[in-house]
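Can you keep this structure in mind? I'll have questions shortly.
A single protein chain has been removed from this complex, and every other one stays in its place.
The letters A, B and C name the chains in turn, as written, and every chain counts its residues from 1.
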C-alpha cells in the first residue's frame, strides 16, 4: 500500500491533494475521501477560531501505525492522511483522509476506520474559541463508540 | 437538503465537481466522496472498454427517490450523484457520490447507502468488452448483500 | 404506435434498444411477449424470465398491466451501475 502522512501547518487544498492522490493509482476501482471542515457553530454558539496542537514525531508515528493496521485489515492500493495544526478559521479544512481499493467496501471501511482513529485516538489537541469562551475539546461519546467498533 | 443528479454522457472531472459541491456548503463539518473508476482488469482478464446504458427519465427519478430516502434517514446538508453513460475506457470515472453533513457518520452512511443503490438497484446496464469477450455485468452477490443492509 | 424498449442484454437479443409496435387494442405485457414469441422465441423467452421487470411509461408494472397505443413498454433485465 502506498501511504502518505502530512501534518500541515498552513491551509491545504483538498481537491489538489485528491488530484495528486489519484495520479498514483494503477488499478483502483474505488476512491473514498473524507474531508473535515471547521464548523462555524458549536453547542455553545458561534465559533471564531480553532487551534490544533500535535506532538511532532509521536503523532506521525501513531498515524503510521493506524495506516499499517488499515493495510492489514483491507486490501488497499493507497491511503492518505493530511491533518492541520495551528490556527484555523471556520470552514477551513482540518483533515483529509483518502483511500483507494479495487472494490468499494474496503475503501469505505478503511476511511471510516482512519477517521475514527484521528478523531479520538491520534495525538491532537483541539481548542475552540467563540461565544462560549475558549475551551479544549474532547471527543463526543459517539466518537469513542465509533472508534470502539474496530477493536478486536 | 440540496441535491444534484447528473447523468453524464461525456467524461467529467471529479475534483472540479467537488470544488463546485463544496462551494455551496454553509455549515458542514464533514464531506464524504466516493469515486468509482473503470478497472483495467476483471476476473476474465484485461478490460478494454465499458459501455453504460440508462433509461432516460426513469433512471433520474429513481435516483431522486434514493436521494429523498437518504435525506429522510440522515441529516444531510447536500448530496450529489454523477453517473456516466456511454463508452468508457479503463481508469475513467464512472460515478461520483458526495454527501455533506454536520457530523461525519451521516455523511459516511449516506454515501455508502447511495453507492449501494447505484450499484445494484439504479437503472443502469453495464457491458464490458475485453479478453473475456463482451458481456453484460450483473452485481456481485456481495453487492446485493450490501444493498440489503439498508432495507427496513 | 407503442414503443418497446429493450435494455442491457435484451437489446442485443432484440437487435436494438427500441422497436415500434402497432396496437389496434390494449394488450397486456404478457400478450406483447406472446406476439414477439411468434417471430423471435429466443427474445420472448428472455423477456419472460423472472428477473426481468416491466415498466409502462416509466412505472414498474406486472405482466397483466395493459399497454395502449402511444404507451412505452420497457423490459428491464438485472441492473448494474457504479
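Worth pointing out:
Just so it is clear, a residue touches a chain if its C-beta (ideal position, glycine included) is under 8 Å from a C-beta of that chain, and two chains touch if they have at least 3 such contacts.
Remember, it's a predicted structure, so these values are computed and weren't measured experimentally.
Among the chains on display, the ones the left-out chain touches in the entire complex are A. By the touch definition given at the top, chain A reaches the unshown chain through residues 36, 52-53, 55, 57-58, 61, 83, 94-95, 115, 118-127, 136-139.
The rule is short, and it goes like this: only the chains that are shown with their structure count from here on.
Think of each touching pair as a link: the shortest run of links from chain A to chain C has 2 of them. Here the chain at the heart of the shown protein, by mean C-alpha position, is B. The geometric centre of chain A is 50 Å away from that of chain C, both derived from CA atoms.
Between the CA-based centres of chain B and chain C the separation comes to 27 Å, rounded to the whole angstrom. For the pair chain A and chain B, the distance between C-alpha centroids works out to 23 Å. For chain C, residues that reach two or more other chains under the stated contact definition are 82. Shared contact sites, meaning residues of chain A that touch two or more other chains, fall at 104.
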